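For this depiction, one protein chain was excluded, whereas all remaining protein chains were kept in their positions.
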Amino acid sequence: MVTIHIPLLLSLLLLCSMVTLHAQTAEEWLQRVDRHMVLASAEYRATMTVHLPRGVERLFRFEGKVVGDRLGMMEFLEPPRQKGTRYLKRENNLWIYFPRQDRTMQIQGHMLRQGVQGGDLSFEDLTESGAMLDRYRATISRETDTTVIILLESNDMTVSYPYRELLVDRRSSLPIRIVNSDAGNRPIKEVAMLKTERFGDRIYPVLTEIRSLLVENKWTRFEIEDIRFGVEFPPETFTRKMLER
Amino acid sequence: MTDDGVVQVNGVEKSYSEGQVRALRGVDLNVPQGAFLALAGPSGSGKSTLLNLIGGLDVPDSGSVVVEGRQLDNLSEKERTLLRREKIGFIFQQFNLVPVLTARENVELPLEILPGYTRHSRREAADKMLRLVGLEGMEDRPPNKLSGGQQQRVAIARALVKRPAIVLADEPTANLDGETGMAVVELMRRMRNELGTAFILSTHDPRVIERAETLVRLVDGRIAE
Partner (left out) sequence: MIAIRLAWRNLQRNRRRTVLTSSALAIGLTVLIVQLGLLDGTDQQSINNLVAYDVAHVKAFAPGYMDQDLPGLDHTLSGVDSLLSLLDGTRDVVAATARLEMSGMLIHGGEELFTRVVGVDPVRDGDVFGTLRAVVEGRSIQDETPVALVGDRLASDIGLGVGDIVTLLVRSAPGALNTRTLPVVGILSSGHPKVDQFAVYVPLSLACDMALLPDAATEIAIRTERLKDSELVSRTLARIIPGPDWRAWDDLAGDFIRLARMKRTAQGIIIAVLALLAAVGIANTMIMAVHERTREIGTLRAFGFSSSLIGRIFLWEGMLIGLIAGSAAVIIGVAVVSYLGVHGISLEAYGDMDIGYPIRDAIYPVINAGSVISSFIFGLVLSLLASWGASRRAARGQVVRALREGSL
């Protein structure tokens, strides 16, 4: 028993020290990014500003709860017209509840990838919080004193953006800028973390801008007002019953 | 009672309004063939009621009416209609010509529903009848282009055109002035003479009564001898 444990502990220690000393491989960098970005469980309040090309701007405020990329619940607080509208995500299913009509609609398949409220954030983007490491092969393309550029390439073509380029800040291990590209590696969207905050040992972006690289002058800003990590949710939190409550 | 009469009425009673108005209270009458009979009596004495019963337009409450050997109260509505169609002619106080038809067409009318007539023979019969009643040349006139007397002549022609056994005329002169009325009665008599049709006229005009060969007086639904 003991003989089995020693090498394991050793290798773990070794790994940890390597990580803390300096992350070297792309995978390691990605792991660190994921550690900040992946939400095992969290509760937040946020605003989303959708800026459309003709200068129209729409503001949405909502509260959300997430558990990894499996469960999610979101409720709009603003604008008044949307107030009370809730989104429930369970695995690959998404339901939207409209309190005015007291009606629930299920969003399926490719509809999941539609932009929410005309913005650049898809339902999927909003509710997905999985680790990138699981889905991409990573390589380092360039390094400077302060930043590392990591290229991600999808193992298959099942993700929205098969190619991604992450500009990671060495100090915080957070991506400052992400360029998302299509199946032919043509850039589609750029995500910029404009502001980050420290929450315990985690650094998390609180102001993010998603800009379309195809449509001129179209962007969405996502600002976290308040977030708590590692929240324990009662088991019924992510149910149709709570959606239609 | 002789049974060679064209009309035999035996003990006929008829009341209206659920028995409150007793229009006829036991009437016996025998009308021989070719008779020229006047049914006289005051208003409400039952003259029209009796004529309607003889004409098969209505049925008695009790008693029997026999026309041409057929007892009317034993006949169905349909059979009475057929009997009227063939055997009985009617003349009315208000002439009752069909306003949308010409004199000739009015006369042709009874033949339209009788078998054995062609368009041509109908026309011939009507024209002949109109000639007999003295309306030659007026065949194509509509009723409103004819005087009262002329209209009643058309009505006479219409009643006679199918050569019925009997013509029932309910106050045929009441809507005509005296002279015209007399002329109409004279015409009827002449037609009886020529065709042998029996005529029963209801009237309270004394001059008509004078010209009748037989006079039957009705008072309160009974025959007054």
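For clarity, chains are labelled A and B in written order, and residue numbers in each chain start from 1.
Just so it is clear, contacts are C-beta pairs under 8 Å (C-beta built on N, C-alpha and C of every residue); 3 or more make two chains touch, one makes a residue touch a chain.
On a predicted model such as this, the values are computed, not experimentally measured, just so you know.
Contact with the undisplayed chain is limited, among B:4, B:112 or B:194, to B:112.
The omitted chain makes contact with just one of the residues A:53, A:84 or A:230: A:53. When the omitted chain is restored, the residue from A:161, A:222 or A:238 that touches it is A:161. Counting the whole complex, the residues of chain A in touch with the unshown chain are 53-54, 109-111, 113, 154, 156-162, 182-184, 186, 188, 214-218. Residues of chain B in touch with the missing chain: 48, 52, 55, 57-58, 77-78, 81-86, 88, 90, 92, 94, 96, 98-101, 109-110, 112-113.
We adopt the following convention: only the chains that are shown with their structure count from here on.
Taking each chain's centre as the mean of its C-alpha atoms, chain A lies 110 Å from chain B.
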